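Report on the following structure.
A single protein chain has been removed from this complex, and every other one stays in its place.
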Amino acid sequence: MIYVVYALIFFSAFFALAGVVGMLRMPDTFCRMQSSTNITTFGMIGVIAGGVLYSGFVLYNYEMLIKLIVMGLFYILTTPISAHAIAKGAYHHGNKMIEDAACDQYKEDMEE
Amino acid sequence: MKKASLPAIAATAVICFIFWLLLTGELASLIEGEPSLEVLIAGALVSVGVALFSARFFIHERPLFFFNPVRIFWLLVYCVGVFPMELFKANWDVAKRALSPGLPINPGIVKIPVELKSQYGQSMLADSITLTPGTIIMNTVKEEDKDYFYVHWIHVDSADHEEAGAAIKGRLEKWARRIWE
Partner (left out) sequence: MSILLYCAICFVVLAMVLIVRLVIGPTAADRAVVADAIDVLCDMALILFALYSGRGIYLDIALITAILGFIGTTLIGKYLEGKL
């Protein structure tokens, strides 16, 4: 069982690395937010799934297991809300997309 | 401010009580077989008290229909089987784009139509799309009895409303309709 836990944690470490590299390389704010979602979803879910297996089958500590499940539920329920709020706030504050963006139908509709 | 009905208060109290059980660690005691009665009674009182005040912000339509075993079964199937598959595909796609040397992105904001009518279904679809890497909902708008989402998409395949909607929503909208309508 412990090797399954290690595999899950390495899996989430790979996605966290990809998210960090993406956040350093992406050209504008919204693309950086996409990479940040990469960290928050699979990085966090991998660590929490590994922690649930580890605390349930290795430590036999059910209080930690319940707390980990609460943390997972909390992350899944609140991450989209803050991402939505900050994307809308950044757009209305005046952050521009990169110059050669494919299309911006939000701006076209706001100018009407 | 409209008043909350009695079923709405009951539904909010049940949800608050479940969160009380999770946060106080009482569920672990229940599993181990030695629950403390004081904590359960205090939790029930606090849940009803909170529900009296907050039900009218929390529930707007058809309060009791979530407590239906068929819907809870489909929600579990969605959360365990369908959504992680979509999440894995999108995560792998964005990780590959971030790690490849040429940085092959083509960002843009597209407008997609939504056929769902209920507010619960719309918010679940919006949260699922935002939680998937590669797409972020930026705003929602209602035009002529039809709802639209503005979505920031990291690689725009087509700027047409219907094609972009089919590519972004995929299977998610069918499942949201099956759970909430």
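The chains carry the letters A and B, assigned in the order they are written, with residues numbered from 1 in each.
In this section, a residue touches a chain if its C-beta (ideal position, glycine included) is under 8 Å from a C-beta of that chain, and two chains touch if they have at least 3 such contacts.
None of these values were measured; they are calculated from a predicted model.
Undergrad: Could you run through the displayed chains and say which ones the absent chain touches?
TA: Output: missing chain touches A.
Undergrad: If the missing chain were put back, which residues of chain A would it touch?
TA: Its contact residues with the unshown chain are 6, 9-10, 12-13, 16-17, 19-20, 23-24, 29, 32-33, 36, 39-40, 43-44, 47-48, 51, 54-55, 59, 61, 63-64, 67-68, 70-71, 74-75, 78-79, 81-82, 85-90, 92-93, 95.
Here is the rule we go by: only the chains that are shown with their structure count from here on.
Undergrad: Could you tell me the distance, in whole angstrom, between the mean C-alpha positions of chain A and chain B?
TA: Taking the mean C-alpha position of each chain, the two centres sit 16 Å apart.
Undergrad: Which residues of chain A touch chain B in their complex?
TA: Residues in contact with chain B: 14-15, 18-19, 21-22, 25-28, 30-31, 33-35, 37-38, 41-42, 45, 62-63, 65-67, 69-70, 73, 76-77, 79-81, 83-84, 87-88, 91, 97-98, 101-107, 109.
Undergrad: For a test of understanding, state which residues of chain B touch chain A in their complex under the given definition.
TA: 22-23, 25, 27-28, 31-32, 87-88, 91, 94-95, 97-99, 103, 105-111, 126-127, 130-139, 141, 150, 152, 154, 156, 159
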